[in-house]
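Only one protein chain is missing; all other protein chains are in place.
Up next is chain A:
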Amino acid sequence: MTKRLLGFRDRTAVAGVGYTAFSKNSGVSTLTLACEAVLAALADAGLTADDVDGLATHRVGDSAAPSLVGPALGLRAPAWYLDQFGGGSVSHSVLGQAALAVAAGLAETVVCYRAINARSEFRMGQAPNPSPEAQYQVPYGYAAPVQMYAMYARAHMLKYGTKAEHFGELAVAQRAYAVKNPRAMMRTPITLDDYLASRWIAEPLRLFDCCLETDGACALVVTTAERARDLRHPAVLISAAAWGGGESPLSSTDVTTTAAAELAPRLYAQAGLGPADIDVAELYDCFTYSVIVQLEDYGFCAKGDGGPFAAAGTLPVNTHGGFLSEGYVHGINHIAEAVSQLRGTAADRQVPGAQVALSTAQPGYVLPATSALILRRS
């Protein structure tokens, strides 16, 4: 079924980016973190809270809802709220849904945020897994995301010959970017030997395959493309936003392919672009393997070649250091980095002439769905 896209492409833009500090203990509530990031994003855009008529987030019961943040900031016209249940799979759909609301005229200025104390308060994987599939996994001591990713990483290694060194080169490259990122939590360079010497977390994944646990927040201002052009920064247009897709990992006939493979053609068609047009990719990296499988499923290389492709480093990936080295804000910091790259404000880690960026959510292993965005410089 071919769907007509009625006026979504490039109709909306990201006009502001805001962060709190990333740390292991923020010492404040997620409500405070959310407010701080929202205000920072508005200031970056040259706007104030009085301009905001929408707020959007996603949560897994671990953070402040829009209905809490709105009154806390004294929003005068809260016309549109989105409080999406979910973790990394839905991180990019939040911005997509905000863009839909703005494109449809339901709201004009929506701030998307994610605020977590994922180190000091609500560590990921500690809440009970609400999926009924957990009952077939938990009795074997198989419950944590790192264990699931380790299982799929090994399946990929067995099927395609992907090697530890491929994971390692990716971790080393992302750390090298983080060294150039003042916001990053991990700024000491690592080598492939350091990677190979790091301890097992769930074999075949090592410590340096894993994301950080972070206290912090990030926020993005979404408004119309016209309005964004009148604001402080070059407008970064939302060319495409897609979500959904995927098979249950317990019913998948090929666990080395993710929901991203189903989503990618829809995403590219929305933007009228393809993988060859992407200058920089900020890909959800809860673990190194997540990047490798997405390089395949988003069409940058053939199925099975993600390991060597990642190790070769020909495509700039996770230029902020990603979850592995910048910090873990559940996906929104990947979108924020894409915006910085397209504005040309990424300083020492700037990809020269970056015009088009792909940013993605958890590709569909822990929950069988994903979401992604294509952004471009106006």
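The criterion applied here is as follows: contacts are C-beta pairs under 8 Å (C-beta built on N, C-alpha and C of every residue); 3 or more make two chains touch, one makes a residue touch a chain; residues count from 1.
The definition used in the following text is that contacts and distances are computed from a predicted model.
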Task = Select, from "Formate dehydrogenase", "NitT/TauT family transport system permease protein", "4Fe-4S ferredoxin" or "ChsH2 rubredoxin-like zinc ribbon domain-containing protein", the UniProt-recorded name of the complex's unshown chain.
result = "ChsH2 rubredoxin-like zinc ribbon domain-containing protein"
Ask   = Of the residues listed, A:C112, A:A150 or A:V339, which one is in contact with the missing chain?
value = A:A150
Remark   = Sole touch to the unshown chain from A:G27, A:G74, A:G141 or A:P182: residue A:G141
Request  = Mind listing the chain A residues that contact the chain we can't see here?
outcome  = 132-133, 135-142, 147, 150-152, 154-155, 158, 200, 202-204, 249-253, 255
